[in-house]
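My structure is below; once you've seen it, I'll send some questions.
The complex appears here without one of its protein chains, the remainder shown in place.
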Amino acid sequence: MDVKSLVDPEGGLVDRRIFADREIYELERERLFARCWLYLGHESEVPNPGDFVTAYMGEEPVILWRDLDGRLGAFLNMCRHRGNRVCRADRGNAKLLTCSYHGWIYNSEGKLVVVPMAEAFPDLDRQKWGLIPVAQLESYKGLIFATFDPEAPALLEYLGDMAWYLDILLDRREGGTEVTGPHRWLVDANWKTAAENFGGDGYHIATTHASARELGIDTTTSQARRWNKGRQIFCGNGHVLIAWVTPPDDAGPWFAQPVPELADYMRAHSDEIERRLGPVRARKVVPSAGTVFPNLSVHWLARTIRVWHPRGPDKMEIWSWAIVDKAAPAAIKRAMRSVSQYRFNAAGVFEQDDMENWIQVTAAARSAIARRFAANYQMSLNEETPETELPGRLASRWSDSNQLNFYLHWARMLDAKDWGEIKTTASQLR
Amino acid sequence: MDVKSLVDPEGGLVDRRIFADREIYELERERLFARCWLYLGHESEVPNPGDFVTAYMGEEPVILWRDLDGRLGAFLNMCRHRGNRVCRADRGNAKLLTCSYHGWIYNSEGKLVVVPMAEAFPDLDRQKWGLIPVAQLESYKGLIFATFDPEAPALLEYLGDMAWYLDILLDRREGGTEVTGPHRWLVDANWKTAAENFGGDGYHIATTHASARELGIDTTTSQARRWNKGRQIFCGNGHVLIAWVTPPDDAGPWFAQPVPELADYMRAHSDEIERRLGPVRARKVVPSAGTVFPNLSVHWLARTIRVWHPRGPDKMEIWSWAIVDKAAPAAIKRAMRSVSQYRFNAAGVFEQDDMENWIQVTAAARSAIARRFAANYQMSLNEETPETELPGRLASRWSDSNQLNFYLHWARMLDAKDWGEIKTTASQLR
Amino acid sequence: MDVKSLVDPEGGLVDRRIFADREIYELERERLFARCWLYLGHESEVPNPGDFVTAYMGEEPVILWRDLDGRLGAFLNMCRHRGNRVCRADRGNAKLLTCSYHGWIYNSEGKLVVVPMAEAFPDLDRQKWGLIPVAQLESYKGLIFATFDPEAPALLEYLGDMAWYLDILLDRREGGTEVTGPHRWLVDANWKTAAENFGGDGYHIATTHASARELGIDTTTSQARRWNKGRQIFCGNGHVLIAWVTPPDDAGPWFAQPVPELADYMRAHSDEIERRLGPVRARKVVPSAGTVFPNLSVHWLARTIRVWHPRGPDKMEIWSWAIVDKAAPAAIKRAMRSVSQYRFNAAGVFEQDDMENWIQVTAAARSAIARRFAANYQMSLNEETPETELPGRLASRWSDSNQLNFYLHWARMLDAKDWGEIKTTASQLR
Amino acid sequence: MADDLRRAVEDFLYREAELLDERRFREWLDLFTDDLSYFMPLRHNPFQRPAEISDELAKPDEGYYFNDNRETLRIRVERAHSRNAWAEMPPSRTRRLITNIRIKNDDGRELEVHSNFIVYRTRLEKDEDLFVGTRRDILRRVDGGLKIARRTIVLDQAVLAAKNISIFF
Amino acid sequence: MADDLRRAVEDFLYREAELLDERRFREWLDLFTDDLSYFMPLRHNPFQRPAEISDELAKPDEGYYFNDNRETLRIRVERAHSRNAWAEMPPSRTRRLITNIRIKNDDGRELEVHSNFIVYRTRLEKDEDLFVGTRRDILRRVDGGLKIARRTIVLDQAVLAAKNISIFF
Partner (left out) sequence: MADDLRRAVEDFLYREAELLDERRFREWLDLFTDDLSYFMPLRHNPFQRPAEISDELAKPDEGYYFNDNRETLRIRVERAHSRNAWAEMPPSRTRRLITNIRIKNDDGRELEVHSNFIVYRTRLEKDEDLFVGTRRDILRRVDGGLKIARRTIVLDQAVLAAKNISIFF
């Protein structure tokens, strides 16, 4: 199939089949989720030797496990003998994991250390039969990523300019961040409907979340809404975000904070923040939401990070965490988690209203008639974006440029035979 | 696939795969449900400007909406922007429909009238981005039909001789008819098992509905059962019905009515009825059940109309309405609806017993062994059918001729590239 | 697809796709379940003329029916008219079965005996429209098998050496055996995970069923566990079992019995048993579990027989019976059934722990990454197996030889065009 | 006193559920008055936020699953005992969980009683259905006991997920 | 008086359910008499319309999920606390809804009590099962309290939809 024909950036059109076809989905499994860097978990979830969490890379169950020497590793959650799942807990601390079927035992480095009746496996080379490790694993300021593809570029190269913006959430205070969660729930929608939404859809807020404004619980202050100037920013490699640029009156970066306590907290530590992030990121730009390609989304203001795990073409499993500054006092952490979870989780007063839209966009993609008509991605407010000090390619907040870049990169990934090809095509872009 | 080989009219054999194969089902979506005239609703459901009901054309969700000038329209229930469903209500009255995702607003003519942040869509031609209308929409005496195919013949031509018989239900009294409902329920059976059943299966009544006779709640009087002479009638274009022909003793058309009140009601208005329908339809012929190709079925005596919506090869969603003369007094309407719903709905004392048969016929079609043996459609009582005044091709009530004609037309539709071809082949038939 | 490449007996590797792929599953339906001898039921379930049970052959619903002359027959549970299921009961006694749709009636020989309105079927040859019988049906000492393939070898030839071992369960006492049940339940696992487990997996007991040992309710005495010498035995045609060989100290065959009452019972009737089975089978060998290819498994010690009915690549429906000596006194029958069901059924203290392993082995086979790594079947304790008086090919209990032979035969069956081919390749094996 | 009534109502409704689960349909019918009304309307999704739940329900004599009087209900009961009523051959295995029993009114002659229900039905090999909703009963005092004079059953589904309704509520 | 008993029975059954939902299995076992019988038969689809529900149930000592005495039940309880019983590692999360409690008999020494149940089980990430049926208990008065002397559990399914039964009813 000619994947690239599914996305028409000039016409601002996207073929609905990308949200419904099994064939495209299988291609995603092989060429996106088996090749990209995917978010696994946060260092604060596995602080001590032996700590583990079970997670997913797309549909692949994995164990994120800190070994007894403190090194992080990630392995397919599958016993190498017959293929039973070795770990059925969501999290815990373990020196060893024992398979419940025949008792093979693996250590925290994934090594196969015990084989009952070993004498019956004369030729078994244990080195070859350890848990299947990911090809690469790296952390970026607390966020742990992994990929199954040894040829994937280094994480920092992969993140590109997105790292610069992630710092604004991850690197404000000494000690970085910590998370609670995850919230996990199932939604009958294609994972991309959510990834695209967080990656650039400032447009839906006024309608989808009208009740939040009506009731004064927006993720941004009325001040920010009045200012109403924002940017779509494309960071390359499919990474996209939207950000506020602080008003000329220099209201300060907190101008967008949803609740006063948090604005006060930011003011109180503005020196440290500026020291760490520098003037532009400390005062000039306030990211709201974004997507680290392909399926990690971040909300800087609502302080949530979440993964849209694919579960077939028309289903996803959402994993969502609240993220706070580790150095913050307990009361502020509480406030941050409350801001986050009150707004964003299955019961969040914001997020409640998002699901149904994505479900129906996905349903429409199954319609024999509807798919004769491409979806509209033609928003493009012609607005100056002079913030030259901001990395990435800027567009007006009122644009579908991010979404189109996201899907262009998506098409490139599905089309490319290997990472070599991807890098070339990707570089052409900037 | 050679669809035509699935139906053998001479041998009276039908290949079970037509009830189970995904490939055949997808062909049905493209060549039947995207091309045929499909029943959408009844005018009495949307009497006033702004009234709408949401309905389906096969698996396609549509809005049947009377515009503010009183004209009927039907549109895919999908926002043209990203594809969200625009209307989630079953029915109501609206001047405008607002999409819950980004707030695009459509009026009752399907026109896109409001685009929030319109300035961000410099090149958007609103004319091009209205709700997707059906290709054609027409009413026949209260019944509203639509098709997605601009080349489909006019509704009257499509209905052919079936219209003549439909009048006997629809056009008895001044003012026509009105409906209540719909009953909606899900059954794990292929939609054709039901369509063929209503289209000609007088044979199953004595067995499947034995309890109804046992308990004296048949859809026909014992008089009709004693008379026991009926006709299968094929009206062309796949339309089929079964009808009683009144006995020589000229018992009158009411001889078949399930309950006395309704026979009395008919007698009381026999003049008006004869004036409208003429002598043959007023006295000579009493249709019982039939199917308007492909998936609208009618029961003249039980006064129900229903659509068998496909939901995959082995699932259907039934929508069923009770239909009564608008001019009838309240008590008679009540009696008619009671006759109808007491017998026909998910809890109907008749219909309860039908489902399981259709479910199992569908299940058998999935069996690797069973599909080596074709289904039997060989009933053909050699009985004179001299009623030359009746349009259509007649056969004995004790025949599978209707079913075979139904499937022959079905195969033609699936086989034909376009309506041109269909018309030719269809005309060959009569 | 090259089925044979999925199983590598030399390397001791099996491709996970055999547990997950729809394509392979469809091949199994056509080439395994439509050709092999499959277990239908036990003669004690249908002792009298007219007795029937409904059963399955793979996914095909069948009626096992003893006709009025006492002969056993088996028929597809499908009416030949339109395909409705003719019998919806699990068991009973009937002279005739009436189809609930149009009333066709079949007798216990499967003959079509009544067609309502027969005069409307002028050319119907009733001989041709009886229930579809299996191609062959035979009993082996109470166990009733059937096949849809007329070319399948006779049952005894098919069972090969397995019959010799089955006798040890079926032919101990005058009058043979009788069953109670079936337990039926659904498990999201591929049927082969269970068939392979019962066919040779002595390895999993120490781990999976550790709690049984901990609590002293093993299927074997501590004596047997101490002895710990057992054999894998391959009987050809895919049939496999594991057996204890009684210790030199000649503890007697009862040494392995799970509870004393049953050992005492065996001792009490050892003469009759030896008379019937001969010295080797009466004293020397004690089978524990095995699989009659493809999906009938037997547990001699827990006295259960069960069928792993396929329900798609990743689902099975288990039917399990307790089997006891008909000649045993009521108290012993009670004890045997209790030993059996307390350990083996959905609530059995053993079987409870098996399901989850098989479910996860099946799930892993769907994983895009996991299937890049074959499953390990490399167990092969190099242990002398001098029991020359035992038929079949012996290997150590601590081996995967049975499993590999099972899958080799499985691959042959899927690969072979017809039984001729199968017999040749199979014979090559021994 | 209030307690006795409460207990009597609970016993009555539990007893009724038991008769249905044990398929003693004729005895069940005897729990109704001769002038019984047995009504189960259709429910739908309205466009405007409904002021009352009843705005989502079909009007009397319009769309309903049941709208029975004693005679029509009697015929249903006879069907449930008939060998010819295939929908219940073999019969459904049902279980009724009756909860949240509320006595809303008592005019001395009749009580208004509301209760919530889950009716679980399993049939044949694997059929499973859950019917969930609430019932509004008018219970009449009849020589020392209670009888059901009017029952309105509100099923919460807009689209019935079951292939049919061949049981009672 | 009748009320006290009714309340006592309700409290007893609710308490019992709580112990199970909180996985205090040994305390739960203490609610049974030493001569307990704990029986859960198979259920099937008969060919003839059954006169009694019991015609659909397997006979005692034939096909059953449970047919336990104190000792065999004790072993199950110990399994539930064992680290080696994989079926419950990690443990199921269960919730018991006990309704329609009916005291059918009271001979002064023992009560016959019937109750309906939905046992909801969720486990691991997404496993979900509903077990629905009725229980017929013989409760015995033992020094001022109640104990379960006999329990018969009627599960309504003919084919169990769950992968296993590793919990209690």
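Going by the order they are written in, the chains are A, B, C, D and E; count residues from 1 in each one.
By our rule, a residue touches a chain if its C-beta (ideal position, glycine included) is under 8 Å from a C-beta of that chain, and two chains touch if they have at least 3 such contacts.
It should be emphasised that the depicted structure is a prediction, and the values quoted were computed from it without experimental measurement.
Counted over the whole complex, the shown chains touched by the missing one are A, B, D, E.
When the missing chain is restored to the complex, the residue among E:96, E:114, E:147 or E:163 that touches it is E:96.
Considering the whole complex, the residue from D:33, D:72 or D:157 that touches the absent chain is D:157. The residue from A:181, A:294 or A:392 that touches the chain not shown here is A:181. Checked against the full complex, the candidates A:60, A:161 or A:353 give a single residue touching the omitted chain, namely A:353. Taking the complete complex into account, residues 52, 87-94, 180-188, 208, 210-211, 214-217, 317, 322, 333-334, 337-338, 341-342, 345-347, 349, 351-353, 355-357, 359 of chain A touch the chain not shown. If you put the missing chain back, the residues of chain B touching it would be 88-90, 100, 184, 186. For chain E, the residues touching the chain absent from view are 3, 7, 11, 14-15, 17-18, 21-23, 81, 83, 89-91, 93-99, 118, 120, 122, 124-126, 128.
Operating definition for what follows: only the chains that are shown with their structure count from here on.
With steps allowed only between chains in touch, the distance from chain B over to chain D comes to 1. Under the touch definition stated at the top, chain C and chain E share these contacting partners: A, D.
In a homomeric contact, the two copies may use the same or different surfaces; for chain A and chain B, under half of the interface residue numbers are shared, pointing to different surfaces. Chain B and chain C, compared by their mean Cα positions, are separated by 49 Å. Separating the centre of chain C from that of chain D, both taken as means of CA atoms, is a distance of 46 Å. In chain B, 88, 208, 353, 356-357 are the positions where the chain touches two or more neighbouring chains simultaneously. In chain D, the residues that reach two or more other chains under the touch definition are 86, 89-90, 124-126.
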